[in-house]
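What follows is a structure written as structure tokens; I'll ask about it next.
With one protein chain held back, the other chains of the complex are shown just where they sit.
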Amino acid sequence: MRVNLLYFASFRDIAGSAEEARDLPEGTRVGDLWRALRSEHPKFAAYPAMPPAAVNHEYVDADRILRDGDEVAYLPPVAGG
Amino acid sequence: MRVNLLYFASFRDIAGSAEEARDLPEGTRVGDLWRALRSEHPKFAAYPAMPPAAVNHEYVDADRILRDGDEVAYLPPVAGG
Amino acid sequence: MYITFNPIDVGALLNEARPSDGGVCVFLGVVRNENEGRPTASIQYQAYGPMAEAEMARIARQLEAEWPRVRVAMIHRAGSLEIGEVSVAIVATAPHRSEAFAACRAAIDRIKTTVPIWKKEFHPDGSSEWVDPTKTSGDRVIEPSGD
Partner (left out) sequence: MYITFNPIDVGALLNEARPSDGGVCVFLGVVRNENEGRPTASIQYQAYGPMAEAEMARIARQLEAEWPRVRVAMIHRAGSLEIGEVSVAIVATAPHRSEAFAACRAAIDRIKTTVPIWKKEFHPDGSSEWVDPTKTSGDRVIEPSGD
């Protein structure tokens, strides 16, 4: 299955792109994908815990199972207002 | 001495005018003038205590001594906003 | 800090912010279609003009002494107002939002307490009366069924 991964703000700077498609094994959870990103980008490893994550525009927990076509984003600390 | 007496809202309805000049003895206090109004207009007598009063656009106490040229107003309950 | 017989230009009030201000809190009082469960057709505001303006200025000075980083501006309508018209507008600007909210809220509360302005409610049946907030509670409203 394939998900679309979005990066924003400082995470976009770390990842070096705004968006990427990822092929993942069935059953991959939101927490699993975060651990994969940590191993790829050392600066993500500096985060002690998984940042807030969203799937299809809603906040989700780390144990949310990803499905084909999901839009996934890990969110750096928001600063709107 | 002479003062200018202003009436607003329900007090204007009771007094039947918006404004009147009053000749008063020297030393008349704000509370004295209110007592005079009560004796002239029975509806003012219905008020258990002197309403808030202003002299020259500032709130004053009943013992404020009136002076020639003062602008005096007794104020029904305000309802701005 | 003034009384006006003309519609309040709310947009113009919003240009009050200084470069160091990050938060603007605005309160608008609007003429409602009912009060204490009785329908309202229109409202007539009567002001003791010079004293009302002096009292609004005094309240603004008082608020700016309590919240030194806040600036407050306020305008109150006089005359006859229809449903939906703005009767009072308050703008509080501050570096941060907490102060702006607190000062704006205190401003409207104090205006209602001491500024010499009165309102006469006109009802659809032709009757009218001067509103006495000491006898009725503006917050203890009978809920209209269709509201």
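For clarity, chains are labelled A, B and C in written order, and residue numbers in each chain start from 1.
As a working rule, a contact is a pair of C-beta atoms (placed from the backbone, for glycine too) under 8 Å apart; a residue touches a chain by one contact, two chains touch by 3 or more.
Since this is a predicted model, take the numbers as computed values, not measurements.
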Visible contact partners (per top-of-document touch definition) of the missing chain: A, C
Touching the absent chain when the full complex is considered, from C:R38, C:R69 or C:H123: C:R69
Residue among C:I3, C:V24 or C:V131 that touches the chain left out of view: C:V24
Touch residues of chain C, complete complex, unshown partner: 10-11, 14, 17, 19-34, 69, 83-84, 93, 95-98, 100-101, 104-105, 108, 138-139, 141, 144, 147
Touching residues on chain A - with respect to the absent chain: 6, 8-10, 13, 54, 57-59, 73, 75-81
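Please note the rule applied: only the chains that are shown with their structure count from here on.
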Mean-CA-position distance for chain C and chain B (Å): 26
Centre-of-Cα separation between chain B and chain A, whole angstrom: 73
Residues within chain C bordering two or more other chains: none
Of all residues in chain A, the ones touching two or more other chains: none
